[in-house]
Each structure stands twice: as structure tokens, then as C-alpha cells.
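All protein chains but one are shown at their positions in the complex.
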Amino acid sequence: MWGTGVLKGMAVTIKNFFDTYTSKNGIFTVEYPEKRLPEKERFRNFPILVYDEKPEELRCVACDICAKECPPKCITIVKAKDAQGKPLKQPEVFDIDFTVCMNCGICEETCPFDAIYMDHEFELAEYDRMDALIYKKERLSRPWTHFEKIRPTDAKEINERRAKDATKTAAAVKPAPPQASNQQT
Amino acid sequence: MIQLEEVKAELEKSLGVQTELSGSGLLVPKSRLLDVFKFLKENAKYQMDYISNLCAVDYLKQSQIEIVYHLYSMRNKTGPIGIKVRTDRQDCIVPSATPLFRGAEFQEREAFDLYGVKFEGHTDLRRILMWDGFEGFPMRKDYVHEDEDRYVEHP
Amino acid sequence: MTNTIETQTRPSLSTQQLEVSIGPQHPSTHGVFRMNVVLDGETIVKLKPVMGYLHRNHEQLAENMSWLGSMPYTDRLDYFCSMTNNIAYALAVEKLMGIDVPERAQYIRVIMAELTRLVNHTALVGFLLNDLGAFFTPVLYAFREREKILDLFESVAGSRMMCNYMRFGGVKLDLPDGFVDCAKAIVDNYPPFLEEMERLLTKNEILMARCQNVGILLKDLAVNASVTGPVLRASGVNYDIRKIDKYGIYDRFDFKVPLGTVGDVYDRYYVRILEMRESLKILRQAFKELSAGPVISQKGLIAAKSPRNMKVPAGDAYGRIEAPKGELGFYIVSEGGTKPYRYHVRAPSFINLTILEDMCLGHKVADAIIILGSIDIVLGEVDR
Partner (left out) sequence: MLDPRFRGSDIKECMENLDQIFVQAKRTVMNLAESVLPQPLVLLVSMLISIGVIAAIGPVIMMYLTWLERKVVGRIQNRIGPNRVGKFGLLQPIADGIKMLTKEDIVPEGADHILHFLSPVLVVVPALLVLGLLPWGRNMAAVDLQVGLLLFFAITSTGTLSIFLGAWGSRNKFSLLGALRAVAQLISYEIPQVFSAVVVIMHTQTISIVEIVNAQPGFNWFVFTPWGFTGLVLFYIASVAECNRTPFDLPEAESEIVAGFHTEYSGMKFALFYMAEFLQVFSLSALAAALFLGGWQGPFLPSWIWFFLKTYGLIFIMLWFRGTFPRLRVDQLMGFAWKFLLPMSMINIVVVGIWTYASPIVAWVLGILIIAISFGVLAKLNTRYHIERNRKFILAE
């Protein structure tokens, strides 16, 4: 009533004004391209396909589960075929439409082969908004080491589980076909 | 918690309305819907003065549309109980609850907009989410999308 | 009261009426909402809300999708509070499926829901002040604190706003290491921030003059018009689903329900501030009682691994929670299949808009803006 509330408000703002010069936490913004906030490990953006050694040998076996589970249906998978027309356990086409993908992470969750994961890369831009935003297999593939770098905790867990599974399958099926054991585990 | 059987018996006794249990709600004949609402709202025992939710469900196989109301009593803090009413898909008219519950206004408009349920007695029954010139009722199960390809199941 | 006389139209002073369309492109309609307003001078004589510019038929999308598939879509309903949206949907489906949620997951849900409430109310107070004409200062103070909680969400769920964290029968992942310490620090630092905000706003004469006795919503009308959430409680109706339904484990917490006495914009503002304080209380208790254990039930885990094959028994269920904006309900009908037969969202901000016209009539344009702001709508939820 006497204007005291107004003055108190002004005191708050002027305190914040001087805090930006004196206090360390005064400014809460970060000057982005030069400085960056630390990335959270679970941060998810667009999916990537991981491979162990060679980029051609993706872990993906083209089982189409992620494509079916994907809520906005942004994944297109076509199985590769060998010379006789027999389907192989790898994708011929693996497209993700980044205009449609909503980063929900359900593909990662449902993949039984540890093949698709959500990446941390978020500075993505394209000059064309139609075709260039449909990311092909080649652009999506990343080495497993990349994943180990961005998500060390998860990677450790997955590595342990995969190692355990591998020994289990090796024990169960002695004469395992080489390419199957390599990819299916 | 109010038991639906109890409400059912009470309705039968006081109003002479034959209702049946259906799922989580009480199926009320269309003609007596407003009476039931009025009874539930004004009866000292129930005092269902608050309409929490209203929505339509399209049962294509039975060729019926069901309207589900969830009533709640602010005074007694009981509920919600589901009241359901069924109407024919073609001749889709249901008495409006707006004279009793102002809160049904937008929800009825939504049901009209998406399901084509005409609420008799609603003063301002216009489309609310779709634009005015839109034809058809998009939430009905037999509605054909303009761009069907976007909703195709993955092969 | 003189105030009401002042704001009413005087016949001797009435001029030619002016029809103005506030929105859909307008700085303070919180999105693409539109109000068709008929003005006499600056006084509102008629107001018709127009919505649907952001309509994407969320319900139909969900009906064409696996049960879990629409979980990420619920994030986009009220994009300020994706966590509570997830909880409400999970609750409805769990009710139908009859699966239990493990203890730890219950606590995590409560923590997330209350943090979401903090996020939402903090941001709302800021935006309300923006509607009042403060040049972004309260918004940025609010965002400063909100960011910290969103960072927490990111560390837990992987995303700041589109969390997609709840699963049927639990939550997606366990809390990461150090989460509880971080969250505790934030909760401890919140009261000073709230005090700062209050010093800046609550007793500010301009704010009081602008907000008090504006947009009064009387108790009976509020109940009749199905208003929920802080708006209803500001009108003095004791209706908090956390207290009434005691869903989840809310019966274990000791908290109060703040109620207003007048039902104007000021009450709605202050009830939210008080609610934040209560949320902090709940959070402190939850941190204390949080114990180790599984975060998702076995059945839920299987369902989460293969959502396409998850079947829900036939029947219908209405699950509702006290979302920051009000009663968020999901009415779900299943026919026993892998997809919902009917999926209906009872969106609080949509239904709270029913009464907008009644609140605004006789007030000035500027008041209509703050009344709309005080209802706290999010267009993602209004238009669905």
C-alpha cells in the first residue's frame, strides 16, 4: 500500500543485477558454442546403429522389431539377400526418417540384439528438408567404442551381459555357424 | 467407495429406472439419463455435483455409440462412478447434460466434433477441435483418413 | 464493491463495439489459442474461445498403436509435465491389467510427480507475470530453477521435457548414481528461491492491484463447471486427488492442501506458491523413505521389452491423477487386444477453459489475458 512491496521487488532485482558481477552463480546462462554443459549419460537424441569392428558388419540382424515398435514408424528396414536370394541376417536398407523420429528411445529398449542406441549428437543440420533428413545405414553406423565413450556405465553393463551370453551360447551350441554366432549372440 | 450395485438398486427403487452394470459403469437407458443425473445430483446421499469426465466410445460391431460420464461428489468426496448411455450410431442423439453440469459443455462439443453425437439441449453445439467446414467424424472407427498411407501398419 | 462497478460497462459511456481476435498469433495466448472478443471500449462483453489449431487427434493415434507406443505421445500432451502424463496413463493401464508397482518405483513416481509440479508451477508464476507485463524477469528467475530440475529429469530419463519414463508396472530405469543427492540439494535450495520470488511478487502493489478481485470464480460455479486443479482450490474447494484417491502411495505422505478464499487470479497465483511448498515437503519425506529394490515388476518388464505383444484384458478403466494443472484422467477401453480400443484423455486445461468466458466478462482486455494465464493452459493438452 505504501509502495514498500514495489521497493522490495526492486531490491530483489538490483541484488540479482549486482550478483552477476560479484557472485559466481550470478549468471546462469552458458555461452554455448564456446562453453558447454556436461552431457548427461542417459541423454538421448537420434538413434545410431552400432558395429563392433567393421562398419559393414552391423550388429543389426534386420529383425524389424524396432521398426514395428517405433511409435511414429520412422524406421524402414529391408533385409539383405545373398546371391541365391536367401535372406541374410543383416540389413540392406536401414533408414531412419529424422523428420518423424521423436527420440523416444523405444527402439533402443526393445532391440534384443543391442544394435540400436540413442546418440548424444544433437548439432544436426541439413540443407535439404526432404531427402537429406532420411538418414541411411551408413550415416547411422557408429563403432561400439563411440557408445562406450558416451555412455560408459551402460556400455559396461551391456558388455558384461554380452560376454556372459556369448559363453552361454558357445557352451550350448558347440558347432555354431560362424556368422550367426558373430551377430546373434 | 460407492458400490455400483447399490446405486443400481437405489435408482430402481426411487426412479424406477432399469440399469445394468457394464464394465466399470452403470448403463442407463437414454430416455432416463437426465433423470438419473438429476437424482444423483440432488439426492442427499450421493450429491454427485461434479462431472469429471465425459467421452464417447464407438462400438462399431454393435453399431452403437456409448457415452461415458464420470460423476463425482465434491461434498461427500466420493466417486467417481461411471454412468454410461448407449445410442444408435446412425441416429446419434443423447440428451445434453449441460443444464445440470456446466462442465459438460466443452466435452460434449468434443464428442460431437469427433463422434458426431448430437446432444439435445446443448446451446452451442459446434465443432471445437476440427475446423468448421470439416466433414465427417474422425474418431469413429469407420472413418477413412484422407492420407491413409501415414497410418498404414508396418508390413 | 467499487471495483466491480468500475469494471462494468456503463450504458451512458458505451460506444460502438469492437470485435477483436486475440490469437492464434498473439504473444500471450500460451500457444495457438484464440479468443474472439467483443469489446466495448476496453471492456469485454463477449468472449468465445476457439481452439484446435494444434489438434493432432492424439486419441486416434493412440488407438492405432501398441499400448506402450502411446507413452511417448503422452509426453506431448502437456509438454511441461511429461512425467505426470506418463504416470496417469500408466496408472489407467495398470488398473486394467491389475499389475502392481514395486515400492521403489512408487517412490520414484512420487518424486517425479512432485518435481514436475515444481517445474510447472514455477514456470507458470513466471509466465503469469509475463502476461501481467513484467519484462521476462520472473520468467527467467523461474527458468533458472526449472533448468536444474529438468537437468535431473535428463539424467534420469534421458530427456529434459519428453521424458517417456514411466512403464506399466514401474519405471523405465533406476535412478542414476548421485541422483538423490542432487535432488536433495535442489529441494533444499528451493525455499530461498521461493522467498526471493515472493519478495519480488507477492506483496508487490502493482501485482496485487492487477490480480486481486479479477476473474473471480465462485465455489459453486467452479464445481459445476468441472474446474480442477489449483484453479478449483483457489476458489476454496478442497479437492486434491492425491488426498482423495490416494493413488500410488500418496497416503503415506503428510501434506496439506492449500485453499484460496476469494477465487481470483491472486489466489490462483498464491495457491500455486503454497502448493510448491507442500510439494517440497512430500519430496523430503520421499527421499527419506526411498529404499532399494526393483523399479519395475516382472510383468511390466516383459511388456516393456516387447510392447507389440502386450495384451490388456478386456474392460474399461478410468485412471486419474492430480497433475499440476488439475485432474488428468485417462479413460481406457480394451477389447483384449494389443491396442487400446478407446483411449480418452481428460485434459485439465481443456476443461478448465469452459468457464473462461464467465470469468472474463466485464473485465478489461488486460484482465482476460491474465485470467487465461492464471488458468494455466498448455495447448498441447487443450487441442490434443
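Think of it as A, B and C in the order they're written, each chain with its own count starting at 1.
Everything that follows uses one rule, which is that a residue touches a chain if its C-beta (ideal position, glycine included) is under 8 Å from a C-beta of that chain, and two chains touch if they have at least 3 such contacts.
What you see is a predicted model, and the numbers here were worked out from it, not measured in a lab.
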Which displayed chains the hidden chain touches across the whole complex: A, C
Options C:Val50, C:Leu68, C:Leu207 or C:Ile241, residue touching the unrepresented chain: C:Leu207
Touch with the omitted chain, as defined above, among C:Gly260, C:Pro307, C:Gly329 or C:Gly380: C:Gly260
Omitted-chain contact residue, chosen from C:Ala123, C:Ile149, C:Cys163 or C:Leu274: C:Leu274
Interface with the unshown chain - residue positions in subunit A: 1-3, 6, 9-10, 12-14, 16-17, 19-21, 26-29, 31
Residue ranges of subunit C at the interface with the undisplayed chain: 1-3, 6-7, 18-20, 26-28, 39, 42, 129-137, 140-141, 144, 200, 203-210, 212-213, 236, 238, 243, 256-262, 266-267, 270-271, 274, 364-367, 369
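Methods note: only the chains that are shown with their structure count from here on.
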Inter-centroid spacing, subunit B versus subunit A (mean Cα positions, whole Å): 43
Distance between chain centroids, defined by C-alpha means - subunit A, subunit C (Å): 30
Euclidean distance of C-alpha centroids - subunit B vs subunit C, Å: 24
Sites on subunit C at which at least two other chains make contact: none
Touching two or more other chains - residue numbers and ranges from subunit B: none
Sites on subunit B touched by subunit C in the complex: 23-25, 49-53, 55, 57-58, 68, 70, 74, 77, 80, 82, 101-107, 110, 114, 127-131, 138-139, 151
Footprint of subunit C on subunit A - complex, ascending: 1, 3-6, 8-9, 11-13, 16, 28, 40-44, 65, 68-69, 71, 102-106, 109-110, 112, 118, 153
Subunit C residues within the subunit A interface of the complex: 65-66, 68-73, 75-76, 137, 141, 144, 147, 151, 154-159, 162, 164, 172-173, 176, 196, 199-208, 304-308
